[in-house]
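This is the structure I have questions about; it appears just below.
Missing here is one protein chain; the remaining ones are kept as they sit in the complex.
Just so it is clear, A and B label the chains in written order, and each chain counts residues from 1 on its own.
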Amino acid sequence: MAKHETPMLDQLESGPWPSFVSDLKQEAANRAANPNNLEYQIPVDVVEDILGVLELSFKHGRTHWKHGGIVGVFGYGGGVIGRYCDQPEMFPGVAHFHTMRVNQPGAKFYKTDFLRNLCDLWDLRGSGITNMHGSTGDIIFLGTRTEQLEEIFYDLTHKYNQDLGGSGSNLRTPADCIGQARCEYACYDTQGLCYHLTQEYQDELHRPAFPYKFKFKFDGCPNCCVASIARADMSFIGTWRDNIGIDQEAVQAYIGGELNPNANDHGDRDWGAFDIQKEVIDLCPTECMWMEDGKLMIDDKECNRCMHCINVMPRALRIGQDRGLSILVGAKAPILDGAQMGSLLVPFVKAEDPYDEIKEVIENLWDWWMEEGKNRERLGELIKRQGFQKMLEVTGIKPMVQHVQEPRHNPYIFWKEDEVEGGFDRDINEFRKHHQR
Amino acid sequence: MAFVSTGYDPKEPMKDRITDIGPRKYDEFYPPVIAKNKGKWLYHEVLEPGVLVHVAESGDEVYTVRCGGARLMSVTHIREICEIADKHCDGYLRFTTRNNIEFMVDSKDKVKPLVDDLESRKFDGGSYKFPVGGTGTSITNIVHTQGWIHCHTPATDASGPVKATMDVLFDYFKSHKMPAKLRVSLACCLNMCGAVHCSDIAILGYHRKPPILDHEYLDKMCEIPLAIAACPTAAIKPAKVEFEGQKLNSVAVKNERCMFCGNCYTMCPSMPLSDQEGDGIVLMVGGKVSNRISAPKFSKVVVAFIPNEPPRWPKTTEAIKNMVEKYEANANKYERLGEWAERIGWERFFDICGLEFTHHLIDDFRDPAYYTWRQTTQFKF
Partner (left out) sequence: MALDYEESKTKIVEKLTKKAKTKSKFYFSDLAKILEAKPREAKKVVNKLVEEQVLELWSSGSTSMYGLKGIGKQASAEQED
């Protein structure tokens, strides 16, 4: 018998898509049965109360959670988000219900022994409810009491060699795509760079000294599966600067229909026979491809590496061999001055351990932003406020036409004194010799 | 319920403290076939919706079975995932950026038993636990935020609308019949802690009423300067108010400047803004993050408001299904939703989708607004 009636939530148990309500009910029953005889450290009926408070929100059309800002683990400014229920008498199990962010492993690969350890820890000391995973990428432990925070952190670090993730004005937990681990498009080792920078910048991740949040995301190619270009203050996107590899036999196999285009992912609809002219050559944004004597030709100098042709014919075309990454900066969601897409800062850099060139760019940007950034100003907004030129100045990067979509629309150039012959100081008397008052 | 100590001593928090160790290293968790062939993959192919094969230079193959699920997940459910991974995949698995679970096996004969096992598992309520799909030109899992399950400023729920939407789109999750991939995302308020602003379809919770002021408690519970500083549009001022004959320190809100973000409520619990009639959903469409063919794009607001309708948000899911079907029927092969809308023109997009255009859909927020107005005589009637 359920502790709270949940007639509205019950309607989310039907339908084919996995029901979180059914899962919560299964967890509530599991805690009640307590098959492993645990000494639960937060109330046994916590999941019943989650269901109860969520049902109440469904009824009221309003949340029943309050924010809390103080709780955390000692010495860290991130990784814990305080939560309290605004109906603690009705739902005592979730009266204090804090979130913990646990830094996920690269590309979210797991072994079951590690996952089970996390489950056992969270079963004993928390609600047993998680997010796999949060939007930024962390493993989210959803709901525990204040006195359990340090205990959980102690076991995570001592037993499982595992740290918390970021929140607040910190470096947020970096996240990467699957990359070279299982993708032929990856132009650099996303896990390698993601892990390296995560370890290098642990202090920035745990102890807030930035004006606001800061995100790194790592995409192995311009397909951008982790959406770095839209949401990371610094996106690292794999690219190459030589030629696309062509296997002409495989091209013919696509044309002849022996191979299905786009890795066979249009299979449930009849799109007609594959037409290389229409589906590849005509859709190339730079029109740098053509057929000649039955061979596919590419003018690689004109290619902008959009990935379309490679995506359509992955067995015939390969990313180039001279690989590295582009760095784009300043992407963010709309709050406050509107959304920003990442802007290209470094067109190409090799991504090789120990990544010194990349770290130099990062640290120059941080020094600038930490000194000049206003409170709650993202890097992208600082770039807008002080100008792209200022960013080039602090990073020592040479301006190049790749930095712009098109040149400026106005001539209001703020010339600096040292750029103008003879400087700004002039003798008025000298001027007056030739120009009367 | 006796307290069980790990060994941590609250009086001496620094004793034996371990900090700054970061996550576990990725390569501890690579399946052997991944560890062996990393960086040496030749090509991949989608065998059927939800099943991929990647082939390496060595000739090795890895078969991946992808299945959907709710990101809100219990330890019991995770243990079941572990059981499946132990049974079929030597104890390895991974999650994707979009909350899918991937089980990998190293030979083709292991695929069918795995798929059959996954598809056979159902919750007591009848829904699938591990529906296989979400690859290629399907509509894959929705990325989303917390909503009413855990957040203090949401304007809608997250898990509820996501479940309702994926039920409606389930057939698309299981098939490859779209012109290109279509990504749906949900953020439960405009702060977008899940950045949804570049999605083919974004479901966004939105408040429409300014905060309620709890004058009696405001100065007791909040620091007024912090509440004022929290406001991104400078709509909050200090104010003296009369309450039961007493003069109290409080704040005043300039309602016409309020953008309904709830940032003041985060700093000051005496300024709640949630409201059953005021809160609801905005639909944004046409964004993308890939650089394929055209540059990444922001999503655009095409439905200014739909009321919250728990438990199944029928108007929201109906509006989404309608746009998905129109896109499916009208877009060219490889064309993303936003590319299709730009090719036919937004006037035609509203036509075809039967959407009403209102003044709410014309941008009037700061500088970028100008760039969205039409500055040409080229338009369609």
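Simple rule for what comes next: contacts are C-beta pairs under 8 Å (C-beta built on N, C-alpha and C of every residue); 3 or more make two chains touch, one makes a residue touch a chain.
Source: prediction; values computed, not measured.
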Absent-chain contact - pick from A:Gly93, A:Gly137, A:Pro211 or A:Pro261: A:Pro211
Chain not shown: contacting residue from A:Lys3, A:His67 or A:His158: A:His67
Sole contact to the chain not displayed, among A:Ser14, A:Asn117 or A:Thr146: A:Thr146
Listed residues A:Glu5, A:Asp299, A:Asp322 or A:Asp367, member touching the removed chain: A:Asp367
Residue among B:Lys220, B:Lys237 or B:Arg366 touching the omitted chain: B:Lys220
Touching residues (missing chain, whole complex) on subunit A: 67-72, 75-78, 80-82, 84, 96, 146, 167-170, 203, 207-213, 367, 370-371, 373, 375-376
Chain not shown, touching residues in subunit B: 14, 191, 193, 220-226, 263, 266-267, 269
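To be clear about the criterion, only the chains that are shown with their structure count from here on.
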Distance between the centres, which are taken as Cα means, of subunit B and subunit A, whole angstrom: 13
